[in-house]
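Dropping the structure in here first, questions after.
Only one protein chain is missing; all other protein chains are in place.
Coming up: subunit A.
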């Protein structure tokens, strides 16, 4: 009988263990809250913040400390994948939401991810909260992330697209740093900067495999998305999509861009290609500023200058579809007011204090922020600050239409243009196919 009792206990224990596995994350978080409680008069509320940055490197501890000091009734518990991999964070958030875990404040790396999840009711509408604190969204922030007039996020880290240029290579070729330029001039630069042969060849530029690099020339246009502003028609018959493919085709044929086959076949990476001087220019985003002088342990060997993203027509306004990160409140959060206090404080104050990212607030002193961004750089003297500040100042943000099924469209554009970039399909067929497929996906989702 006793043996049986032991067995039964083991059995119950086993089930309890299984049940506990599912709740680990949540109970850890609440325990932490409890142990911190009782310091103030009221028990402080603990909110969870999900992000993907390295907390040591990016000064997060100081930010959280400052916030908790100002707001003693709130404790912030950060949960990060810690590896700068926003996709991993996104998957972790999805799974936590699906399994009923505790979510309060969620950061996402771009509006497409936000939009996709807003469609499934994941995020709390913020209009009431914004009104309550009297926050003027247009005046405070450079970008508008509202969806049909409703705000689901406040803009956090600001990323614009720009061009990084190897200044040593420019000097060698006798070229100036462009203050503003067109894609045609960009291609001339790329051709002039190409040097050498074989495995030692330095290409004029490198295009990463991302879908963005297949619609480059579209970025300067009001109707730049895959979908026309009416939300129902494919935009891939846009002349600028053809222009974008022409840029890529010339890059392949004239040999000034790293061949696409090498990029995807050998799994190349834009950081290593640029910093190892295998490509002299890089169309990339302002998230690269802190690394422009190299990363700790491997300082850059050459000076990097910056130019705004090229326009398709000379004199057009310089606009870039920014990948502005979002910070939102989970619709099932139990502490929405406290969560809003945090995101409001973070986007307007905390991010400035942190000094690691370019904030999306209006009136930012770029010179100051750039200097702070380069504090940990092993070779800040290798960054041409004047051209960088100029670039940041002249670039305006433009917001193409983003739809909830954006990832599906990204995948369509990427897969169908792969055939073209690898030379197994001609341009007209590719454009026709992309246009058709995009329209099909739009129809399926409407």
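The rule is short, and it goes like this: a contact is a pair of C-beta atoms (placed from the backbone, for glycine too) under 8 Å apart; a residue touches a chain by one contact, two chains touch by 3 or more; residues count from 1.
We take it that contacts and distances are computed from a predicted model.
Novice: Can you work out the missing subunit's protein name as recorded in UniProt? Choose among "Thiazole synthase", "Multiple sugar transport system permease protein", "Fe-S cluster assembly ATPase SufC" or "NADH-quinone oxidoreductase subunit K".
Specialist: "Multiple sugar transport system permease protein"
Novice: Just to verify: which one of A:264, A:385 or A:401 makes contact with the chain not shown?
Specialist: Touches the omitted chain: A:264.
Novice: Return the single residue from A:94, A:168 or A:223 that touches the missing chain.
Specialist: The one listed residue touching the chain not shown is A:94.
Novice: Extract the touching residues of subunit A with respect to the undisplayed chain.
Specialist: Considering the whole complex, subunit A reaches the absent chain at 1-2, 4, 7, 11, 14-15, 18, 91, 94, 97-98, 116-117, 120-122, 198-199, 259-267, 405, 407-408, 411, 414-416, 418-419, 422, 424.
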